[in-house]
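One structure coming up, written as structure tokens, with questions to follow.
The chains shown are only part of the set, and none of them has been moved.
In order of appearance the chains are A and B, and numbering begins at 1 in each one.
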Amino acid sequence: MCRNALSLSMLNQLHTALSADDGDLRVIILSHTGPVFSAGHDLKELTAKTGREYHEKVFSTCSSVMNLIQDLPVPVIAQVQGLATAAGCQLVATCDIAVASEQSRFATPGVHVGLFCTTPGVAVGRAVPRKVALEMMFTGQPIGAQDALLHGLVSKVVPEDKVEEETLKVAAKICEFSKEVTALGKASFYAQMALEKKAAYRFAEKVMVDNLSLEDSQEGIGAFFEKRKPKWKS
Amino acid sequence: MCRNALSLSMLNQLHTALSADDGDLRVIILSHTGPVFSAGHDLKELTAKTGREYHEKVFSTCSSVMNLIQDLPVPVIAQVQGLATAAGCQLVATCDIAVASEQSRFATPGVHVGLFCTTPGVAVGRAVPRKVALEMMFTGQPIGAQDALLHGLVSKVVPEDKVEEETLKVAAKICEFSKEVTALGKASFYAQMALEKKAAYRFAEKVMVDNLSLEDSQEGIGAFFEKRKPKWKS
């Protein structure tokens, strides 16, 4: 596969792979080989020849992959060591966490081919300040890793030779904690962020009380007082 | 009180203290002695022994303190010179302004005890980029003062020995202006931010016209033209 293009077939594979959980899954890392994290949609699939119905299928499948990532019970980390463009940049913006190398770059260059990055803009516009998103989309020019960090597109930037190590460190940290609690926390975070602040608090209060009734929570608090490591059920 | 835990009793005291205004109140500073701004809820109050009803009371009281801070007519400044964790971090995120020392740190470490920082996430998720909030909540790891500034969790970072001076400078600046105008401005800011942009403008236009009809506003504009210091009524 060339430059990790998000062809319809690739999007379907991603959807299947992301949905697979044998029960032991704790965290997902999206990494890449080669210089490109993902170059976005496969333009060969977006010509007049493939037709409107096919185009609809491509974009609805893409959105369903993006929505799935945030709906999954486990954290999803993007490990970026190169170029992420268009729907590839959307994928980075969508992940829960993103660790990037200092050389990585991010672009929404659809204007170059007359296809404005409108769907990538849904994720990128919710990750970085509006002006940054618009400049990226209007000019098609890439931004570097430090600007991506400055503006919130990625959560961490490290030297190229530390990206894997740092990503695995974040993943290992996540695996130290209760799977059930992390799943409850992730779902509740996205749910409350969609609400107005006072409604968000009412919702979140209920989640906290429910969280406390979980076995893992009482185990965690008990272990804290007994100064021992907790033994999670999940 | 150990590490400024937000016990139910402490939350009730905070609520009472924040609500007290003898008429001369102009600005509130939340500062701390010792190395911890606040370590969040008191875990002893969150065990199975205290029970669900008590837990509900703790979280609803906590939310009511957080909502109160933004509903108050005077600006509330957090002065942070150490560690702010869990609901303590939520408290910093909630204040109108936060001045922090270079050594201060911020964490939402609930996963360590199996209690995801969902209610802190309401405030933190509205203050920093989503990816930063999620990495903090999934890993429980603290971020430093510079990252807190970079991501919008605090508004100013200064050396340890300048925190009080800087906080008092901000507070003194606020006290130079009309209390009535500041109160109108604070309430209107939070109100319009909850609206869609065009509705926000319609609301804000009306506030501006009402503001102009205040005595302090005509005094301020008059003083500007007469090149003298205004004498505020409030």
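Please note the rule applied: a contact is a pair of C-beta atoms (placed from the backbone, for glycine too) under 8 Å apart; a residue touches a chain by one contact, two chains touch by 3 or more.
Please read these numbers as outputs of a predicted model, since none were measured by experiment.
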item: Copy number across the full structure, from 2 displayed chains; value: 3
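Here, only the chains that are shown with their structure count from here on.
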item: Angle (degrees, nearest 5) of the CA superposition of chain A onto chain B; value: 120
item: Distance from the mean Cα position of chain B to that of chain A, given in whole angstrom; value: 29
item: Complex interface listing, chain A residues touching chain B; value: 75, 95-98, 126-128, 149-156, 170, 173-174, 177-178, 181-182, 184-186, 188-189, 192-193, 196-198, 200-202, 204-205, 207-209, 211-214, 216-225, 230, 232
item: Sites on chain B touched by chain A in the complex; value: 43-44, 46-48, 52, 55-56, 59-60, 62-63, 66-67, 110-119, 121-122, 125-126, 128-135, 137-141, 150-151, 194
